[in-house]
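A single protein chain has been omitted; all remaining protein chains appear in their positions.
The chains carry the letters A, B and C, assigned in the order they are written, with residues numbered from 1 in each.
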Amino acid sequence: MKIEFAPELEAFRAEVAEFFATAPTPAIREAGRKTTSVFAPFKECMEWHRILYEKGWVAPHWPVEYGGTGWSVEQRFIFAEEYRKADLPPLLPQSLGMVGPLLIDIGTEEQKAKYLEPILKGEDFWAQGYSEPNSGSDLASLSCRAEPDGDDYIINGSKIWTTYAHHANRMFMLVRTSNEGKKQQGITFLLLDRIDYPGMEIRPIVGLDGFPEQCEVFFEDVRVPQSGRVGEENDGWSVAKHLLKHERGGGNAASPTLMRYCERARAAAEKTPSPFGGTVADDAVFQREIGELEADIASLGHFEKLAISGHEIARDPAFPSMNKTINSELVQRASVLMTQVSGVDGLARQLEALRVGSNVEPLGSEFDLVSMPLYLNSRATTIYAGSNEVQRDLIARTVSGS
Amino acid sequence: MKIEFAPELEAFRAEVAEFFATAPTPAIREAGRKTTSVFAPFKECMEWHRILYEKGWVAPHWPVEYGGTGWSVEQRFIFAEEYRKADLPPLLPQSLGMVGPLLIDIGTEEQKAKYLEPILKGEDFWAQGYSEPNSGSDLASLSCRAEPDGDDYIINGSKIWTTYAHHANRMFMLVRTSNEGKKQQGITFLLLDRIDYPGMEIRPIVGLDGFPEQCEVFFEDVRVPQSGRVGEENDGWSVAKHLLKHERGGGNAASPTLMRYCERARAAAEKTPSPFGGTVADDAVFQREIGELEADIASLGHFEKLAISGHEIARDPAFPSMNKTINSELVQRASVLMTQVSGVDGLARQLEALRVGSNVEPLGSEFDLVSMPLYLNSRATTIYAGSNEVQRDLIARTVSGS
Amino acid sequence: MDFSFTDEQQMLRDGVGKFLEKSYDFDARQKLVNSDAPWSADAWQQFAEFGLLALPFSEEQGGLGGSISDCVAFAELFGRHLVIEPYLGSVMLAGSALAQSDPATAQEWVEKIVSGEAVVAFAFEEGHGTASPELVAMTAQGGGDSACLTGEKRLVHGGADADAIVVLARKGEGGPPAFYLVEAGADGLDARAYTTIDGRSAANVSFNDVAATELEASEEAVEKIIADAIIVQSAEAVGAMGALVAMTGEYAHTRKQFGVPIATFQAVAHRLADMKIAYTKARATLIYTTALAESGAATPRDIAILKGQVGKLGRAVGEAAIQTHGGVGMTDELSVSHYHKRLLACDTTFGDHAYHFRKVGMG
Partner (left out) sequence: MDFSFTDEQQMLRDGVGKFLEKSYDFDARQKLVNSDAPWSADAWQQFAEFGLLALPFSEEQGGLGGSISDCVAFAELFGRHLVIEPYLGSVMLAGSALAQSDPATAQEWVEKIVSGEAVVAFAFEEGHGTASPELVAMTAQGGGDSACLTGEKRLVHGGADADAIVVLARKGEGGPPAFYLVEAGADGLDARAYTTIDGRSAANVSFNDVAATELEASEEAVEKIIADAIIVQSAEAVGAMGALVAMTGEYAHTRKQFGVPIATFQAVAHRLADMKIAYTKARATLIYTTALAESGAATPRDIAILKGQVGKLGRAVGEAAIQTHGGVGMTDELSVSHYHKRLLACDTTFGDHAYHFRKVGMG
């Protein structure tokens, strides 16, 4: 049991830091600081995606032959840490983290040839069409229907919680192709080349934080080619489960982001007077709370590093669910701490000041501008991608005791 | 909406305090300070019971005509507060709080005449025979069987978690008299005049704190008279439910006990140096934690006072379950705080020093002697008298939303 | 000892409740929040007709001589309907500050408040929040009718639209906190308006050598006015909690997943139970503390317990409501998140639960 700290790692860290200090445009930096969700502002995020692509660093977790970096665990962590320290916008997960790895694993050669490069280059952005109004935690009950018709499918129904569908040009989705057998059977996984097929309509949903991040997508006799199918017809559930492994397991470690929230909270606390004297940063209760939070984030980091290194922990069937549960609940705790530091200065609704490129000054500090939207948005983390109730059900099934 | 603070209340408080300062024997006081459970040491507790009986104060929550005091809500609270401040042993609930009120409500005149006075006088102590090894939370599945035989029942089976059965002279219990219909049907509620009927065997169970507080009771062809039945044969479930109302609703308020734990923790904290300088009592984190706990205990007190005053809150069908849930979880929180103050001085197992009348000096302070046993014993509060999981199921059923 | 609402209070509740049901449903409320108007003049007029604006003032001052429990009686309904009008600021805080002051100007303003003719804002909070009057740092120069204010106040509800502002500031360097009256449009007064996350019009107001009139106030009066406002704000929060418990229970019994209502899942059922426990505890403490205050017996510790409990439990209820609603709970369209944001705002103003619990712990 040993961690090798190769001397060249520090050189690597310096290289990464140097790149992050020079490559992003001011708008990209601003978008990073104003990210109040796992989904960064779209335009600047994709700009940054393309800069990282040019550098060859856009998909560290992909196999080298498909455009990955081939970095060691430590390098990936150093990259993630420097990334977060520079407050850069996280890349959007749908293409790079979900459909890309899925196609690498089980796509046809044709699909790989067609879709992987535009994902890496940031030319394509994929929306994820899974949930439906009546199929949330019970995803397998979905009813959006695809009828075969010649070489095509005709789709009717709707999808909801389709993040950034209004920015996407492609979409992957689950459709019902059969009502026979168990509900998990009869589902098919489809890639849609376009998101503006005739009969498709996208309606953004305004969230509790005031932003239209999610969408509803309606399908009325939408004709799409069957060649977009991944896997067999009616076998989409196993495809989706495969993909969920990527979604929940996380190609990228989350702990550096969480640790960065703590750093930002500490920095803000240093400037905030405590009602009990001195600054909040010096207050014993604040130290007790942020200490516990940081310790828990550190444990997540250990868990992630063990997993990336190939430790048996990652082969536990409950691994993806544990990772999702721990991560999502820590995001929420970190954001609560942030709003506590902001106090009443977090109560102003400042949608315009939060827009990248806005010339409206925030009312408090930039920290106070983002803390409350981040808190509000993070309430979703325990709901989406399989609610934490569903995750705990799955984890419990692996505790048999014998 | 108004609280009348009658001037005579202070005179009442003084009278109560004076009595508590003079009436208990040293052994009773010691038993009070060394109570590490809801069940005080038996012998001294019953001694104190008899002293209170002589004074006429043994059952403030009973109707006046049966020996109650006829006090107002404020008087009952003042009594409870002074009682706890004097660290006196709480009276045992099985007779005064359970079977007594039950018989007052639905006992026959004969049963009342026979049983109530010995309860008040402290001549009788009743054990409660409900749970069985395979019927815990699922109480209605109980199988200890009573077969009618002439004017008697013949009992076979066993009971478990029968608190202080080894000290009791009588016992009330649930038995199965029929296997037909729903499992709740076919249960009968019995009063046993003796606990040493031929064929009965009592085996104490040593608890995690080292004390034999609970018992198993075994029945082998035990013949008891049918005249001990309360209610109809096979209707014991509704009798038990009626009694549970007393058990969970609580004739006596719990918040003064909890507040007293906080006072004791504060007093000990004043003598305990903090690793961060000064005493623990002066430490910001300790103050933050005990403040939150005391606020929550205060809320329980408000809830109790509203209930005793006849506010609609007590007519909520979820009231007994909410009361039990809140109370039990606060006991646990308070005892955790106490063990934190004791630190390593709570890690010694000091069974002998804890015995009333022991001449073994405690290793730390008397506070350190009791904090850990109290913590360990209190793990049971969320398990017994209907586990908190069952209570939450019941509470949830009252949240229909419409 | 009586902890129930009187028949009169119940009638007031019924009247206000019916009006709000009819004219202040969630859609109407959202339309109002998203309009340019800072609040509804119609609703305000209706509040005047119900006597709410006159309630806490003495009869000599044209008021109804109402008690704190009268205010609690209808404030729960304000919470249930997420009312955005500045009742707390204009009536409970600024109004009470003016009412206990001698100067004739103050009494004129009370009359205007009572009649609904004027709305007066109350400026209290400073950077990041001001948990109690003792923490107010802004300091007035001079006194009487030639006082002068410099500094900034934040989260002043109605601060950009009120006819006047009552400001809490120190009476000279190191002096006790006192109230000062500033009229709208005064030189050196600058308000930056915004909407709060819970839909209220507010402003950060900067004072640059602004002329003000000092209002007579003992330190006890200042404490009492803030304490009463905390009770009424807590009643609003408890009303919001009750609404969330009811709507979440209903949703859990209606919404199906895996072929059954989600209320049949024990994790959901237990969350509902915890919501009900939290609501019941908060409401018990609200009612008991109100009765204490009515008897003149509420201590600062009692108020801290109320503020802390309602803040903590309100947050927990809001978060549980969103989690139970799932995706739809995250939307601006449904009321759930708006209730939660109101509860967050209630927790955050006048010191959050962490502050108040620590005060309780300091003994």
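Going forward, a contact is a pair of C-beta atoms (placed from the backbone, for glycine too) under 8 Å apart; a residue touches a chain by one contact, two chains touch by 3 or more.
In this text the structure is predicted, and so the values were computed from the model without any measurement.
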Neighbouring displayed chains - absent chain, whole complex: A, B, C
Selected from A:L92, A:I160, A:L243 or A:I395 as touching the chain missing from the view: A:I395
Full-complex contact with the absent chain, from A:L191, A:A240 or A:I326: A:I326
Touch criterion as defined above, residue of A:I106, A:I313 or A:V336 at the omitted chain: A:I313
Chain not shown: contacting residue from A:R145, A:R223, A:R288 or A:R355: A:R288
Touching residues (missing chain, whole complex) on chain A: 1-5, 72-74, 266, 284, 286-292, 294-296, 298-303, 305-306, 309, 311-313, 316, 318, 322, 325-326, 389, 391-393, 395-402
Chain not shown, touching residues in chain C: 265-267, 270
Missing-chain contacts mapped onto chain B: 131, 134-138, 141, 160-161, 205-208, 210, 214, 272-273, 275-276, 285, 339-350, 363-364, 372, 376, 379-380, 382-384, 387, 389, 392
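Here is the rule we use: only the chains that are shown with their structure count from here on.
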Cα-centroid distance, chain B relative to chain C, in whole angstrom: 41
Inter-chain centre distance, chain A versus chain C - centres from mean C-alpha coordinates, in Å: 38
Rounded Å distance between chain A and chain B, as computed from the means of their C-alpha atoms: 51
Multi-partner residues of chain A (each touching 2 or more other chains): 276, 285
Multi-partner residues of chain C (at least 2 other chains): 354, 358
